[in-house]
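Shown below is the structure under consideration.
Of the protein chains in this complex, all but one are displayed in their positions.
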Amino acid sequence: MTAPLLEVSDLSVEFPQRRQRLQALDRISFTLEAGEVLGFVGESGAGKSLTGAAIMGLLEPPGRITGGRITLQGQRIDGQAESVRGRRIGMIFQDPLTSLNPLRTVGDQLVETIQLHLGMDAGAAAQRAGELLDEVGIDRARIGAYPHEFSGGMRQRIVIALALAPEPELIIADEPTTALDVSIQAQVLALLRRLCKERGAAVILITHDMGVIAETTDRVAVLYAGRLVETGRTAEVIAAPRHPYTKGLMAATPNLDLVSVDTVLPQIPGSMPSLAALPPGCRFHPRCGDVMPVCRRTAAPFIDGVACHLYGAQTQEAG
Amino acid sequence: MVIILARRIAQAVLVLLLVALISFAIFRFVGNPVENILGQEATVQDRNEMIERMGLNDPIPVQYARFVWDALHFDFGISYRTAEPVAELIASRLPATLELAFISALFALVAGILLGIFTAISRGRFLAGLVMTTSLVGVSLPTFLIGVLLIWLFAVELGVLPSFGRGDTVRLGFWETGLLTASGLKSLILPAITLGLYQMTLIMRLVRSEMLEVLRQDFIKFARARGLPERMVLLRHALRNTLVPVTTVAGLQLGSIVAFAIITETVFQWPGVGLMFINAVYFVDIPVMSAYLLLVGTLFVLINFIVDLLYLAIDPRIRDRNLRGGG
Partner (left out) sequence: MTSPPVRPSEKPAGAPESAPTSVSASISASISASRLQRALASDFVYDFTRAPIAIIAGLVVLFLFLVAILAPLVAPTNPFDPASLNLMNGFTPPMQANMFTGESFVMGTDDQGRDLLSAIIYGLRVSLFVGVMSVLLAMGLGVSLGLIAGYVGGWLDNLIMRIADIQLTFPSILIAMLIFGVLRGIIPPDLRDEMAIFVLITAIGLSEWVPFARTVRATTLVEKEKEYVQAARLIGLGRHQIMWRHILPNVLGPVLVIATITLALAIIAEATLSFLGVGAPATEPSLGTLIRIGQDFLFSGEWWILTFPAITLLALALSVNLLGDWLKDTLNPRLK
């Protein structure tokens, strides 16, 4: 048995404050196989982006990893992410309008990345940059253009080219299409998926959109208030969500065959608690329709793909 | 590009004409020019002759046009106090001011940018905090006090640097320079620091805040995510983007340095145009004041113009916006 491409176990991230330490991620664990597409879904502030930033070693101070381990093909990378950043793990951010340096041509930025990671000379790197632009569907003649001369969708294609340039094994895409027009979101997602597939690169796709998860990912992980609440094969989770939060998310998403287009989408009542005022027990219990007394006291352990007392009882009996 | 250039030049000329209008108004209407030249004992006939000769009965626009025409030919009238042509006064004193301003600006720019980068990237560390706190004191310290303080320390207590004047100078054609002799250079140190310190602090604080702002931007995060080493992120991506706004402000500060030279020159008895101006204000030597305003105004407009062009050269976005707007 070989080690999975990426293995994250018990990852915790904290933000130390003057009076308290805010636990932004609480013992997140998951694995990712080569070539697989894993989706992270949850509301804003659930910790999706933090998970990506923690893997890349790009947490903004004073945020820091306080526990757990991250391994890439069996090799630990937490605390030394610089060695793999860009080269073996690429990242794409939400806003293509601000992801590129406005004062330097796109060619410049591509060549810089290629030269750094692949050790090519300037000519070969420029050649490669042109090919990459072709691959993402941009005329290679525009290699000398500045970012502001491209539309948002085109800029995100350039960002994808930049992330793929060093031939990474994993791409972390943090809301890659949220800032784009709805009409081109699907195009850009399809492009990202196709290019990664061709290269055998795995993808972690961070989004708040269940629709995107359904269309794009192989497996899905649902995050709520810094904790993993459910994981599973995307098709299975969508067909039969188990955690009440996942159910709520599904119900609030249009066009997933569960609800017809005409119905008013039910929203999950209330809003996610702030990290400074987390409820005891299961963090979802104040909003949960199936809340039980035990939920208010203790958090359910993450067993068999879900962290919920509704299923815990059966598991305990079985075990 | 030509259109932009033409428009900028037109704007510059307009502002210059406005400055000239103010200079003219001061020259013509503050005090009584005739009385100032002839003295109060002159006869009525002398006065009328003088009024006629100076064209003071002509319509105001004609007088203004003549004022501009004369100024273009470096004729700024006669100093009320010394009876010398103002142009000669300025010509003999301008090199001293320009040399002082240039060295000060160099000091302010180099030290300001270096310290700004340092305080930005080592934010939260003790030394950076110390520099920032010191700079706050520096901003509150009036220029003249800095000068007096430096004189006290280096001239009175330590006795290592001269406290006034330019030292030995060498004449190169019409330009009298203090940059070529040891005593000239030594004399330059204290005034240059005095004059540059405030601008240095400003540039430092500006570079710091711009740098922090740029470092927060997504493209820096993305550059890091692409695996660029920190040094490359800072030098290739953060620094250049920081310097765009800094160029504007630093350029404009250059003009301020010439203006603030008035104070430094007075403290150090530096024989430049600033000292000349202060004396003119004190003795109400209107032609000299008017000419100084014209001189400094021209300098500012020129600097503004150059900064605008520089800005255009550095930032492709503005270049394009202007091309579209100008087309």
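Here the chain labels run A and B in written order, and each chain numbers its own residues starting at 1.
Everything below uses one rule, namely that a residue touches a chain if its C-beta (ideal position, glycine included) is under 8 Å from a C-beta of that chain, and two chains touch if they have at least 3 such contacts.
In this text the structure is predicted, and so the values were computed from the model without any measurement.
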Task: Sole residue of B:V68, B:L161 or B:A259 that reaches the chain not shown, by the stated touch rule - done: B:A259
- [ ] Could I get the residues of chain B that touch the absent chain, sorted low to high?
- [x] 8, 11-12, 15, 18, 26, 30-31, 124, 136-137, 139-145, 148, 151-152, 156, 163, 202, 205-206, 209, 216, 245, 248-249, 252, 255-256, 259-260, 262-263, 266-267, 277-278, 280-282, 284, 286, 289, 293, 296-297, 300-301, 304-305, 308, 311
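Please note the rule applied: only the chains that are shown with their structure count from here on.
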Task: Complex contacts: residues of chain B adjacent to chain A - done: 217-219, 221-229, 232, 236-237, 240-241, 244, 314-317, 320
Task: Contact footprint of chain B on chain A as seen in their complex - done: 56, 58, 82, 85-87, 90-91, 93, 95, 98-104, 112-113, 116-117, 146, 148-149, 159, 162-163, 165-166
